[in-house]
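A protein chain is absent from this complex, but the other protein chains hold their places.
The letters A, B and C name the chains in turn, as written, and every chain counts its residues from 1.
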Amino acid sequence: MVQIIESQYKEILAQYIREQSEQNLYAGQILSRQFLQENVQPEEVISMHKAALAGLHGELPDEVWHSFDLLIEMMISYGMANRERQSLVQKQEELRVEMDLASHVQETLLKTQRPEIAGLDVGVISVPSRAMNGDYIYFVYDESGSAGVAVADVIGKGIPAALCMSMIKFGLDSLNDAAAHPSDVLGVINRIVEKSIDDSMFISMFYGQYNAEDGRLTYGSAGHEPALLYRAETDTFEELRARGLLLGVSPKAKYEDRSVQLHTGDLVIAMTDGVTEGRTEVGFIDHEVIFDMVRHKKDASAQEIAEYLYEELSRMQQAELRDDFTLVIYKKS
Amino acid sequence: MVQIIESQYKEILAQYIREQSEQNLYAGQILSRQFLQENVQPEEVISMHKAALAGLHGELPDEVWHSFDLLIEMMISYGMANRERQSLVQKQEELRVEMDLASHVQETLLKTQRPEIAGLDVGVISVPSRAMNGDYIYFVYDESGSAGVAVADVIGKGIPAALCMSMIKFGLDSLNDAAAHPSDVLGVINRIVEKSIDDSMFISMFYGQYNAEDGRLTYGSAGHEPALLYRAETDTFEELRARGLLLGVSPKAKYEDRSVQLHTGDLVIAMTDGVTEGRTEVGFIDHEVIFDMVRHKKDASAQEIAEYLYEELSRMQQAELRDDFTLVIYKKS
Amino acid sequence: MNNQSSVEILTEWDIVAARQLGRNVAKELGFGTVDQARITTAISELARNIYLYAGQGKIEIQRVTEKGLNGIMIVATDTGPGIPDIRKVMEDGFSTSGGLGAGLPGVKRLMDDFKIETILGEGTDIRATKWLR
Partner (left out) sequence: MNNQSSVEILTEWDIVAARQLGRNVAKELGFGTVDQARITTAISELARNIYLYAGQGKIEIQRVTEKGLNGIMIVATDTGPGIPDIRKVMEDGFSTSGGLGAGLPGVKRLMDDFKIETILGEGTDIRATKWLR
């Protein structure tokens, strides 16, 4: 193998010394790619070059050959660096496999079931910016027509954030009450978070509780992005804001319950800041942009609207999600 | 900067062509290290070499100069590879920071408090083989003198395993009963695990429940390494084994309750397989080896015994932990 | 100020022609030997991607001026299948392995500016610029 490569190289060198054509250089570049793939180190390339030149022009004076010997010495560090790269690439590959497994475990561990309630159409999308999602959606519902949804965002991304998600999931599991008031749910989760994680991590959460019997949505927020309410009758938007500290800041934090009456065709869009703070070439994404998209698609199903918003907004960000992107849509039918 | 480097290189080349001494080569190697640190790429080294040689021996024939032009072309791929290395090193550094934060989050999230019970001395050590621990120790105790301990090992390491730990912690938290029977605890956790994670992940667990009133230890096991019982009176060892499938295999798995009477000076040593399956140069670590170590240190405190076992056993493994290493010692005083 | 010329990439010979065009322009603009080699290597990688994976496309070489700097821009366009996951092909560790889009992170490193747009089923447009300093 090495001998074939050596004679190929000598051939290219001979032609290049004769012709200096672009084609010779192209042949050289292809060979050099092959060198790299077959772990030929740069110091070996110099040595091969010296041998090839000696074979072609053995008559050259000693200073030429000495000069190559120094050059071999100079290339040893680059050879070491190249071997380091190979080992780093391999490690990265192992890590990729580990992260894929981890994000699969995260998915199974945190899976939640979309409410099936008469008169309520639910759409969901959640796309992580990196391997592991730091946004979280949790549903709880019952046969009497209550449907709660928590939309949470851990401040911070990646593995540390992913670890916190399970705490939220198990906290919500332990409540297990689809009719619970948002203020109570946020209060309980706040105390768990405050107790379990240290001062550098915070979580924002929107909690919405829909009651199919009277069509009211009760909601609360722990420092979370406001949800949007689209009013079908007037074709207008309202922001659903409620006061409350981020989860984990203080065990004494109090949360509000607010409520709105939903009518046929109304949409509630809860989201994380990854939806609105996506940067485009011209700056942040404006709420007006989202309004227009929602209006354009308002007659579609909740899931179709969610996917449409993701596609349009991620296109505007040149597919470079800087933050996890999560949307939940409740559509009253 | 570049000009200083260039003239330094020319100087070294001139001397080497004249003397060919080891010292010149050493000077070259030091300069080459500096090149690498200052992001001089290998193609630039060749170009610098060509220029230096031209300055010293401009009379050399054209084939020499052409040959260097081909060599520059050959080095471009190596330059790309080197830049890739730089970016990989940086990514690895970022990952290191992320993993440090993650393992800190894991620690705070999973923290558990060592029982404080009259007549019971508790020792604990848990050392991860990588950034994140896939072994887990959980304590629960009450004022009536009950002290439960769970020692768990996720089959698998790293981030995916770490994500599973929180599930166990919150499962055990929800029980919150220091007097619960091991068979019940293992049954509950088994159902949570079976429901929450997929078929590729399993967890082994030893559960021991000590009652200070009568000095009995009741224990059960879900496919976990047997615990060791050291009898002070007879200076002998017993293995504490109990039947039961790994957690997560089947929702119907049943677990045993077994029990032993502890006397003053007796030691219960629960551990994960990282303790016994550490490989040394001569093979696996034998139980007899551990027996001798325990005998040697039996009069020390439970914590001192645990730390002594870790130091001795990790020394035998040449400090290369292949698996997470976890030990809990209950010593009846 | 723009000044352009281009080579259709249909055969491997066209890769050499694109390199030659790029090298000529780079030399005229005053780039040194090392930068010429980098620019032609970038052209090679882009042209090979067209040749191997898109089947059809072209390489344009433009002289560009911005903020008083002169530069050379390689524009590689094809009507191939597009790249399904740009994030993935732009990741390190792929640049030296084989496969679709191999070498794009390498091209990005050889040049100063790099921009890629791709639409599935329609094709890919890559622009890479090197400035003369």
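One rule holds for everything that comes next: contacts are C-beta pairs under 8 Å (C-beta built on N, C-alpha and C of every residue); 3 or more make two chains touch, one makes a residue touch a chain.
Just so it is clear, the structure is predicted and the values come from calculations on it, not from any experiment.
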| item | value |
| --- | --- |
| Chain not shown, its touching partners among those shown | A, B |
| Contact residue for the chain not shown (choose from A:Ile76, A:Leu95 or A:Ile155) | A:Ile76 |
| Omitted-chain contact residue, chosen from B:Gln92, B:Thr108, B:Ser174 or B:Gln303 | B:Gln92 |
| Touch residues of chain A, complete complex, unshown partner | 43-44, 47, 69, 72-73, 76-77, 79-81, 83-84, 87-88, 91 |
| Footprint left on chain B by the chain that the document does not show | 22-23, 25-26, 29, 36-37, 89, 92-93, 319-320 |
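Here is the rule we go by: only the chains that are shown with their structure count from here on.
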| item | value |
| --- | --- |
| Nearest-to-centre chain - CA centroid comparison | A |
| Distance between chain centroids, defined by C-alpha means - chain B, chain C (Å) | 44 |
| Inter-chain centre distance, chain A versus chain C - centres from mean C-alpha coordinates, in Å | 28 |
| In chain B, residues with contacts to at least two other chains | 69, 73, 76-77, 81, 84, 88, 91 |
| Per-residue multi-chain contacts in chain C, two or more chains | 37, 41, 92-93, 96 |
